[in-house]
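Every protein chain of the complex appears in place save one, which is left out.
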Amino acid sequence: MSPISRGFHGRRRASDVDASRVPPGQYVTTDFPVLSAGPTPHTPLENWTFSIKQGGETAKSWSWQEIRDLPSQDVTADIHCVTKWSKLDTRWRAVSLDTLLAQVEREARYVLAFCDGGYTTNLPLADVTGGRAWLAYGYEGAPLQPEHGGPARLLVPHLYFWKSAKWVRGLELLTADEPGFWERYGYHNYGDPWREQRYAGD
Amino acid sequence: MTERLYGPDDSALDGNAIGGVLREIFRSEMTTAELTCGHCGNASQVAEEVVYVRAPGTVMRCRACTSVLVVVVRKQEMNCVDMSGVAALRAS
Partner (left out) sequence: MAGTAVRGRLTWQVATVASAWQETASVRTIEFDIPDWAGHQAGQHVDIRLTADDGYVAERSYSIASAPGEPLQLTVERLEDGEVSPYLTDELRAGDEIEIRGPIGGYFVWDGHDAGPPLLLVAGGSGVVPFRSMLRHRARIGSNVPVRLLYSARSVPDVIYRAELDMAGDGAEVVYTLTRKEPPGWAGHSGRVDAALLTEVAWPGDRRPLAYVCGPTAFVEIVAGELVSLGYPPDRVKTERYGGVGAP
C-alpha cells in the first residue's frame, strides 16, 4: 500500500467540473500535456499531402492548400487521454472527415491512419464518419503546433486520444481491421473512454 | 539548405531514464547491455539509445535509424514488454 505524499496533487486540475463529463478513471486538467512516441516531424507544407488509399492505390490526395480551401468547422470537444488526463472544451478548426471520405468510392469497413514518423492507429469507418471525426489544423485560434501534431492531426474525441493521430498524412481504407501502433503493443483495439477500454481485453 | 525532416528533439531521453523499469523486468542492471537493431544493425548500449517516456508506453528507438527497438506498456501492475525490434541483446 503506497504511502500518500502529503500535499501532492499532480497536474493543475480544473475546478468545478461537471462529473458527468469525466469518463471513469480520468483526471481533468487545464494543461495540454505533450505525449510522443518518437521525434517530432517537420514536413514542409509544400511537400505535405493528405491521401486516402484503397487497395494499395491512392484514391484521392489533397495538397495543404486544397485542404485549407475545403469547408471547415469550429469544433469544441472534450478529449480523454488513456494516460488518465482529460481536457474539456478544447477548440479546434478542422475539416470533417465526412467531407474527405465523400470523395472516394469505398467498400471498406475499417481505416488505418498513417502519419509522418511511422505512427498508425486503426478505427472502424463508422467511427470516423457521421460527424464524429475531423482533420484538425487549428487549435485555440492558432495554427496547430508541431508538438501537438501540426500541421494537421486527426480529431476523434469520442475515443481515447491516441486514436487522434498526430502528424497524420492519410487514411488507408481496409476491408479487414489491422491494429495500429499502440493497438499492437497492448492497447485496446477500439478505445471507448466511457467503457474504460484502455488495454486489450478490457 | 537541406530541410531537416525531424527537428531537434528536446523531449527525448536516453536508456538511463528507464534503468529502473528495466531492472524490474530483467532483474538485472541493463543500462550497459548491448542492443543490436533489427532494422539497421547498429549496436549500442541501452543507456545510449533514444527513449520517450511521455506516452501511453515507453518507447526505445535506435539512435542510428529511429526504428522502434523496445516498447514497455504498464498494464495494471504488470510490465508488457515488446522487444521485436531488437535483433540481439547482450548483457554485460
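For reference, chains read A and B in written order, and residue numbers begin at 1 within each chain.
In the analysis below, contacts are C-beta pairs under 8 Å (C-beta built on N, C-alpha and C of every residue); 3 or more make two chains touch, one makes a residue touch a chain.
Keep in mind the model is a prediction, meaning the values are calculated, not measured.
Student: Where the complex has a chain not shown, which of B:S11, B:T36 or B:S67 is the residue touching it?
Tutor: Looking across B:S11, B:T36 or B:S67, the contact with the absent chain belongs to B:S11.
Student: Which positions on subunit A touch the chain that was left off?
Tutor: Spelled out for subunit A, the touching residues are 2-11, 27, 31, 84.
Student: Could you list which residues of subunit B touch the chain missing from the display?
Tutor: Touch set of subunit B with respect to the missing chain: 8-17, 19-20, 23-24, 27-29, 31-32, 45-48, 92.
One rule holds in what follows: only the chains that are shown with their structure count from here on.
Student: Using the touch definition up top, name the residues of subunit A that touch subunit B in the complex.
Tutor: Checking each residue of subunit A against subunit B gives 33-44, 81-83, 116-117, 146, 162, 182, 184-187, 199.
Student: What residues of subunit B sit close enough to touch subunit A in their complex?
Tutor: Checking each residue of subunit B against subunit A gives 3-7, 9, 11-12, 52, 54-57, 59, 61, 66, 68, 71, 73, 75, 80, 82.
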